[in-house]
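Below is one structure. I have some questions about it.
A single protein chain has been omitted from the complex, and every remaining protein chain is retained in its original position.
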Amino acid sequence: MNSSAFKDTLLLVVFATAILTMPIWLKPFGAAYPDLMQRFAIYGLFAIGFNILFGLTGYLSFGHAAFLGVGSYAAVWSFKLLTMNVLPAVFFGVIVAGFFAYLIGFISLRRSGIYFSILTLAFAQMCYNLAYSVLTPITNGETGLQLTLDDPRVLDAQAAAGSIPGTTLFGIPMTGITGFYFCAVVLIIGFFISMRIFNSPFGMMLKAIKSNQNRMSYTGFNTRPYLIWAFVISGMYAGLAGSLLAVTDPLAGAERMQWTASGEVVLMTILGGAGTLVGPFLGAGLIKYFENIFSSFNEQILHEAFAALPDGLENALVGLTSLFVGEGWHLTLGLLFMVIVIFLPGGIMEGVRRIGSLFTRSGSKAKSESSTAPEAR
Amino acid sequence: MDNVVFHVADVHKSFAGLHALSDIDLSVTEGETHAIIGPNGAGKSTLLNVCIGRLKPDSGSVVFDGNTLTGKKPHEINQLGVVRVFQTPEIFPDLTLLENVMVPCLAKRDGSFKLNWFKSFRGEKSIRDHAVETLVDVGLESQVGSHASNLSRGDKRRLELAMGLAQKPKLLLLDEPTAGMARHDTNATIDLLKRIKATGMTKVIIEHDMHVVFSLADRISVLAGGRIIAQGTPDEVKGNPKVVEAYLGEEQV
Partner (left out) sequence: MDSILLQILNGLDKGGAYALIALGLTLTFGTLGVVNFAHGAIFMIGAFCAVTMNKLLTISKKVKDESITFFDAFKEQPYLEIWFGDTGAKIVEYSVPLSILLAVPVMILIGLAMERGLIRHFYKRAHADQILVTFGLAIIIQEIVRHYFGANPIPQAAPAIVAGSASIGEWFGLGPNLVYPWWRLIYLVFALVVLGSVFAFLQFTTFGMVVRAGMQDRETVGLLGINIQKRFTIVFAIAALVAGLAGVMYTPILPPDYHMGMDFLVLSFVVVVVGGMGSLGGAVAAGFLLGILQSFASMNEVKSILPGIDQIIIYLVAVVVLLVRPRGLMGRKGVMED
């Protein structure tokens, strides 16, 4: 027992170290700039939260982007009305998203399986459509919600006139690398909470619900509040991620709520390994990394890359690869989606485990470890 | 009969006009082991489903310890101390045996819902010890850490029994606890049930195997065609011509 507590602490320490030293070890990968690292942390949080619902209970929500969007709007409103300090913004982002998640979860969780997926999708689409139409006074429609000069910001002392202030943490500006460290600390806290949930009786109940929900009620559990809490907690994570997006760049648009965005978080989670602790973060990081790399490629870069080859071959290769990069990044994403689901349903963590069990002589050790993190099938 | 804890009163249930159960009256006293027997299709499983709240009777009531069970949700019935062991093993295939048994223990301790998210599940020492003890009782101590999906069918049934027993129920409803078991497993299960009987737990057993019934039951109700045709001690039932007829009728066909 002590050894497992030790393992957890070790995992947390390793994770925190890896996150905080990202600016160093990401350098060789060309990814050590703040904007991208912020996205790693933010979408990592989003996926970690989504995993608490999907990975533990098996309920596949197709509407989590709505909570991300709601979190962003709430945070930007906090910047507009109250203060440029990020803590209230994050607080409101989480609370408002949690409230929305409660409303939507309360209704959607009356059904399970595919019906649940469709219900969450329907609600998310409603939020998205409303954000573009009736709710324009709150969301500013297609332009997106932005800071303006005449925002009240009642808690802030009057700043220098004529410029829109940036987000701060008690005076420390949340731009660039400090912005990243703020997101990183929030991510580590989020990871810690997710770890506690995974190892707690509550988390075990969620796993049991996934395994055999019917049996849970005959065992004396009211499964509904468990599911609602799992939904609300994962919605709060999404809201947290949304508010951090606003912290690093104080504007919010409805396109964040589109259902393709919900699909993306599903992909991040299964790519890394649904139901595992670290997997969703890895999935989010990889997708954001490759999105950044791939979508920055254009034909010219490709021509340079293949310049050593004979002209005919060069042109053919450029033509082929240009399908997958730049604007075609989504094609790569779709392929990745299919490959993972077909060949590696447990995601990267499953792959790591398979490779690991090739090397360990007794498969029993791998098995006992897998019991702490049963992967989704 | 003193101290009736479980009472099925005048229950009727029909499916699409077909009478599955009629005029069922059943009283079980505290500490009693009551067996329900009957030929195939007599309505035994329907009766059990009514008792556990899975089916709603058309009329009549099921009362346990002063609480009406009819219309209550499955988890509410469980929380009253009524536990059912299923005929086809209902377990958590993705969890380990230990976790399978710890989960019901938590239902007993924490009630139907508790947002217990910060403590460690493995750190629940008393729950853990109790679960291990129960697994030893049913003879699964060697596989505590393995996944439940890897168990043989007979072992799955024993695991399910352990899940039920771990909750220390006030009333245990057993649906053919030895069906599909090999002979020596059956004997081990009978021994286990006898030991439980010594603790004074009230039990209702639905069983096909007469050997099991006559080694365990204090009283027997014989169900045929959805009605109780005989009720009494094993000896009384054995000599009842109606029972002989109901069973012989089946066996000759």
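Residue numbering begins at 1 within each chain, and the chains themselves are lettered A and B in the order written.
The rule is simple: a residue touches a chain if its C-beta (ideal position, glycine included) is under 8 Å from a C-beta of that chain, and two chains touch if they have at least 3 such contacts.
Model, not experiment: these values are computed from the prediction.
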Visible chains in contact with the missing one: A
Who touches the missing chain here, A:5, A:18, A:134 or A:307? A:134
Options A:4, A:17, A:143 or A:260, residue touching the unrepresented chain: A:260
Among A:123, A:218 or A:294, the residue in touch with the chain that has been omitted: A:123
Even though one chain is not shown, subunit A touches it at residues 58, 60, 107, 110-115, 117-119, 121-123, 125-126, 129-130, 132-135, 259-260, 263, 266-267, 270, 323, 327-328, 330-331, 333-338, 341-342, 345, 376-377
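Throughout what follows, only the chains that are shown with their structure count from here on.
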From the C-alpha centre of subunit A to that of subunit B, how far is it in Å? 45
Any idea which subunit A residues touch subunit B in the complex? 1, 4-5, 196-197, 199-205, 207-208, 210-212, 214-223, 225-226, 229, 367-368, 371, 374
The subunit B residues in contact with subunit A across the complex are 52, 73-75, 78-79, 84, 86, 90-96, 99, 102-104, 106-108, 110-125, 145-147, 163, 167
